[in-house]
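Removed from the display is one protein chain of the complex; every other protein chain stays in position.
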Amino acid sequence: MKLRQLVIAVIVAFTAGLVVASFAGFREFLPGLLEGALVTVQITIGGSVLALFAAFVAALAKMYGPLPIRWLAVAYIEAFRGTSALVQLFWLFFVLPHFGILLEPLTVAVLTLGLNVGAYGAEVVRGAISAVHRGQWEAATALNMTRAAAIRRIILPQALIRMIPPWGNLFIELMKATSLVSLITISDLAFKAQQMNQTTFRTIEIFSIVLVFYLAIASVITVAMRALEERVASGVARGRA
Amino acid sequence: MTVAGTDARNGPMVRFDKVTKSYGALTVLDSLDLEIAAGEKVAIIGPSGSGKTTVLRMLMTLETINGGVIWVDGEPLTHVEKNGALVPAGQRHLRRVRAKIGMVFQHFNLFPHMTALKNCMEAPCTVLKLPKRESEQRARELLGMVGLGDKLDHYPSQLSGGQQQRVAFARALAMRPKVMLLDEVTSALDPELVGEVLNVIRKLGSELDLTILMVTHQMGFAKEFADRVCFFFGGKICEQGPPDRLFGAPQNERTRQFLSAVLEAA
Partner (left out) sequence: MTELWDWSYTWEILPTLARASLVTIQATILGFLLAATVGLLLAILRMSKSGWVAIPTAGFIEFIRSTPLLIQIFFVFFVFPEFGVNLSAMTAGVLAIGLHYGTYCSEVYRSGLANIPRGQWEASTALNLSGFHTFRDVIIPQAIPPVVPALGNYLVALFKETPLLSAIAVLELMQTAKILGSENFRYTEPITLVGLFFLVFSLVTAALIRQVERHFSQRGGMR
């Protein structure tokens, strides 16, 4: 779907949702849920930034680092990919205090989700770098570039373009995973939803709005990534027959 | 093995000294001896699998060497002198000697995310650490020389194959190499675009003082342009000599077979 169509579809869906919400007396739920949504968005952004950082460090370490660093990277990636986000959240929330490390729940949330998605992101980064044509490496060698310069100037820029769609998916996964933080007492959208449900039992209304909220955030992410992709790929794809 | 003191001014520009290359059990180059004088233009021909591209790739350090030594401009490329003997070279030495060699590839390998101008400026800026204005000046001159002065801001995807290859030439020349390696540079081009690239090579030969080593299937061009033609077969030089002699009166049976097969297809 072209970007413009997507944007229009999202705006239409959003407005329709808001109209419905304001009509059917959902107005009583909206403020509380918006508060929760804000927390969700904050954790999503914080976690995404950490995930990007962790993914690049781990991928580059795994591909080009000296052996002990490479093992560390592999251990990190396998550990966080092999266990579930909720287990990791609970571990960091319940077990770390035992070792004397006391963190705010919000910090635990951002840390866990960032490291979790970062582990999957490392594979995306690695895959994108590997996908760059070998001829590019050879051209860089023929021009007598150092490996670091080749990676920095030639390989990574081309890999970055390929990375954008998969990273879009990962950011959406992260957003979905933020719902788990409601289980460690953080007042995010899911927590507020459960809270309101327990008091009013108007399950269908509350959870429907909540699902639409999440869908809205996911749409924003999709649109943003699509726009980023178009901007970055301007020269590379232009004119391709 | 002692270090022979070849004078860079009088000795060969490139010397393969009993160079061997094998992939597992398959020997691609078999104890190759090859000398190329400064300013000489050498064409390498032969059937596929004869090792001709490997010669270029090893000189450009794209492949490692299994035996022997490669010398460039009086210095060993693949080895360093240590206590009178030769030991395999490290990265820094490799890069220093390799700086004298440039290469143009069959599939261009231009950087797709950069314009033609930027492609040519990249290495002088990053590797030679030239100031931006000087790199740009150099790039403009060279792109003008290959006839693309009006396409500076075009991306590779907006250029034809012949134009892309010409940019590749300019890019390699921007590093002011002494030796240029051309690896089947017209093989990936549509026939009508081959001529423009051959013209560039002719220009290089006459205007610049370069040693050129080219792997090619363009027999006509090799005959006109090269000072010497080497026919490779089975990892060895089967026959070599001035183009008139090699094409006109090949001594070796294999050379004759190859040439008749190639000329038949032409």
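Labels for the chains are A and B, by order of writing; each one numbers its residues from 1.
The rule is short, and it goes like this: a residue touches a chain if its C-beta (ideal position, glycine included) is under 8 Å from a C-beta of that chain, and two chains touch if they have at least 3 such contacts.
What you are looking at is a predicted structure, and each value in this text was computed from that prediction instead of being measured.
J.: Where does the absent chain touch, in terms of which shown chains it meets?
T.: A
J.: Identify the residue among A:87, A:101 or A:227 that touches the chain left out of the display.
T.: Candidates A:87, A:101 or A:227; residue touching the omitted chain: A:87.
J.: Using the document's definition of touch, tell me which of A:39, A:73, A:113 or A:172 contacts the absent chain.
T.: A:172
J.: Just to verify: which one of A:39, A:73, A:128 or A:190 makes contact with the chain not shown?
T.: Of the listed residues, the one touching the omitted chain is A:190.
J.: Of the residues listed, A:79, A:131 or A:227, which one is in contact with the missing chain?
T.: Among A:79, A:131 or A:227, only A:79 touches the chain that is not shown.
J.: Residues of chain A in contact with the chain that isn't shown?
T.: Residues touching the hidden chain, for chain A, are 78-79, 81-84, 86-88, 90-91, 94-95, 98-99, 172, 175-180, 182-183, 190, 193-194, 197, 201, 203-204, 207, 210-211, 214-215, 218-219.
One rule holds in what follows: only the chains that are shown with their structure count from here on.
J.: Which whole number of Å gives the spacing of the CA centres of chain A and chain B?
T.: The mean C-alpha positions of chain A and chain B differ by 47 Å.
J.: What does chain B use to touch chain A in their complex?
T.: 60-62, 95, 98-99, 101-103, 105, 107-115, 122-123, 126-127, 155, 157-158, 171-172, 175, 181
J.: Any idea which chain A residues touch chain B in the complex?
T.: For chain A paired with chain B, touching residues are 133, 135-136, 138-139, 141-146, 149, 153-154, 157-158, 161, 235-240.
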